[in-house]
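Notes for the one structure printed next.
Note that this complex is displayed minus one protein chain, with the remaining chains in position.
For reference, chains read A and B in written order, and residue numbers begin at 1 within each chain.
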Amino acid sequence: MAPLPGRGLAKGLAVTLRTMTRRSVTAQYPDVQPELPPRSRGVIGLLEENCTVCMLCARECPDWCIYIDSHKETLPAADPGARARTRNVLDRFAIDFSLCMYCGICIEVCPFDALFWSPEFEYAETDIHELTHERDRLREWMWTVPAPPALDPAAEEPKEVAAARKTADKQAAAAAAAREAAAAPAAVSPSPDSAEEQQDS
Amino acid sequence: MRETTVGIGSGAENVTELGTSDMVLNIGPQHPSTHGVLRLKLVLDGERIVSAEPVVGYMHRGAEKLFEARDYRQIVMLANRHDWLSAFSNELGVVLAVERMLGMEVPERAVWLRTLLAELNRVLNHLMFLGSYPLELGGITPVFYAFEGRETLQHVLEEASGGRMHYMFNRVGGLKEDLPAGWTGRVRAAVAQVRAQMGRIDDLVLGNEIFRGRTAGVGVLAPELVHAYGVSGPIARASGVDFDLRRDEPYLAYGELGDVLRVAVREEGDCLARFECLLEQTHVSLDLADACLDRIAGLAPGPVNLRLPKVLKAPEGHTYAWTENPLGVNGYYLVSRGDKTPWRLKLRSASYNNIQALTELLPGTLVADMVAILGSMFFVVGDIDK
Partner (left out) sequence: MDVTPVRTSGTSGTSGGHSAGHGHGHGAPAGGPVPLGIPDPARPGAAVEQRRLGPLARLAPDPVKVVLNWGRRYSLWCFNFGLACCAIEFIAASMAKHDFIRMGVIPFAPGPRQADLMIVSGTVTDKMAPAVKRLYEQMPEPKYVISFGACSNSGGPYWDSYAVTKGVDQIIPVDVYVPGCPPRPEALLQGILKLQEKIAGESLAERYADGPDAAPAAPRVPDAALRRPLVGGPGSGPAAGASGAPRSGADR
């Protein structure tokens, strides 16, 4: 018996119809978020409280895509004799992500840790002006910043840890000296607990 | 090459209407058979190419001029973008030049890590071409395997540097930061995985009769032409010019890797030899990466970068640093007048010299072979035009 004409087509379409109703088993991007390493350079988050408007990031940016506006504010003097102090107030902090080249220099130069990388990447826009993220949007990204990865055991200690350890060692030495001093005469010793706390942290 | 002579009657060659005239054919700048925006102006006599002229400049972005307005850290960021397939090697050349000007000694750990990352980057670059070259010849499968390997390696590189293509991990005086914990183990696994997959490209492409038929004996590049045009890298070595900076003028830690570093050389100089060189080099690079990992495991803990002055100024003078990039010799001529920006930073890019040989290589071949020859020249258009 000769096969019916169009049998193959019908068979193919039947497969299509059958699979159309099933859920897909692929676990890929739009259904599942990719697992990105914490160092991944996706978007920059701003922690505004840390920003002192030193303009280092805006100056060091290789294509100058950070816009900062600020003004000076005079704080009234605390006591009548003291001078009035001025401080910088951030008016605008914006990063133009249509220009940004994701090099991370701004984050590297920031002396007060106000900028952070976040691996988020979902911010394609239909209007190019919306790619300039103003400070509120940059702040939103801040909440997606992951903790940095632990360093390789052979790595040099990060300078923050090294500095903390130095202080702790100094305090421990001071406490030990005080204890020795306390052992001889009955003097008041500074509490050694504070040094230990430092070490723990 | 098979030639068919079609009889068109006696004396036809003298009759203008029947005699053929040359045809000028533009390939590119946007053409599926070229990767990137290289334009070729061919003069054809029937199917045969009479003369060929690569028209460059469609990707000229003036990077050298932009270098002059940026300080050394900012340059690193721009330098990795001209040859986008070997970003790490490009960063390396710039920082090596600046470090030499400053007389800087980079920590040992940084040197070995740089070597490792440069070799991983070389594998990434070669995988791209190992996949795209068969694609240009009509085989669509290998590129999927090649990109599987690329994704594996890109993932570990992203974990360390944060970027998939433009790592921005080099700094003057070392690397940006140290590795995350456990990274070396994951690199070792990734290298092993890529090595296990390499066999598929060996079998699928190199053992393929059609592939061999289209590449063997096609586009033979003579060693004299290699010297005349300054061709370098795997293309030069496929023509028997045994020159590899990693061995002949070792930089980074290559001097200590002499027992692992085999330089792939072929004598034939045809498209097949160029492909074989690239493939063998990929295997060698994977071995080198493993050797680097072994050494890094045995190194004493230490820093990966030097502390730099707040304003980094190269002293007045000039220097020339060259590195064996995946595609050939890249040179960086740095002239400084003591400012924080270079007065001039000239790039000698491998692809630019390599494709110039096309003017000699293409005439006399058939149009169908043009694709095979062009693909086997392994160029990146950004590296040509800068």
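Criterion: contacts are C-beta pairs under 8 Å (C-beta built on N, C-alpha and C of every residue); 3 or more make two chains touch, one makes a residue touch a chain.
If you're wondering where the values come from, they're calculated on a predicted model, not measured in any experiment.
Contacts of the undisplayed chain with visible chains (whole complex): A, B. Interface note for the absent chain: among A:100, A:114 or A:175, the touching residue is A:100.
Only one residue in the set A:34, A:111 or A:158 touches the chain that does not appear here, and it is A:34.
Screening A:49, A:69, A:125 or A:180 against the full complex identifies A:125 as the residue touching the chain left out.
Residues of chain A that touch the chain left out of the display are 26, 28-30, 34, 42, 62-63, 96-102, 121-128, 131. Annotation for chain B: contacts to the undisplayed chain at residues 29-30, 35-37, 57-63, 65-66, 69, 77-78, 81, 84-85, 128, 143-144, 147-148, 150-151, 164-166, 381-382.
We adopt the following convention: only the chains that are shown with their structure count from here on.
Averaged Cα coordinates give chain A a centre that lies 35 Å from the centre of chain B.
If you check the complex, the residues on chain A that touch chain B are 36-41, 60, 62, 101-105, 108, 117, 149-156.
On chain B, the positions that touch chain A within their shared complex are 70, 73-74, 77-78, 109, 155, 158-163, 166, 168, 176, 178-184, 296, 299-304.
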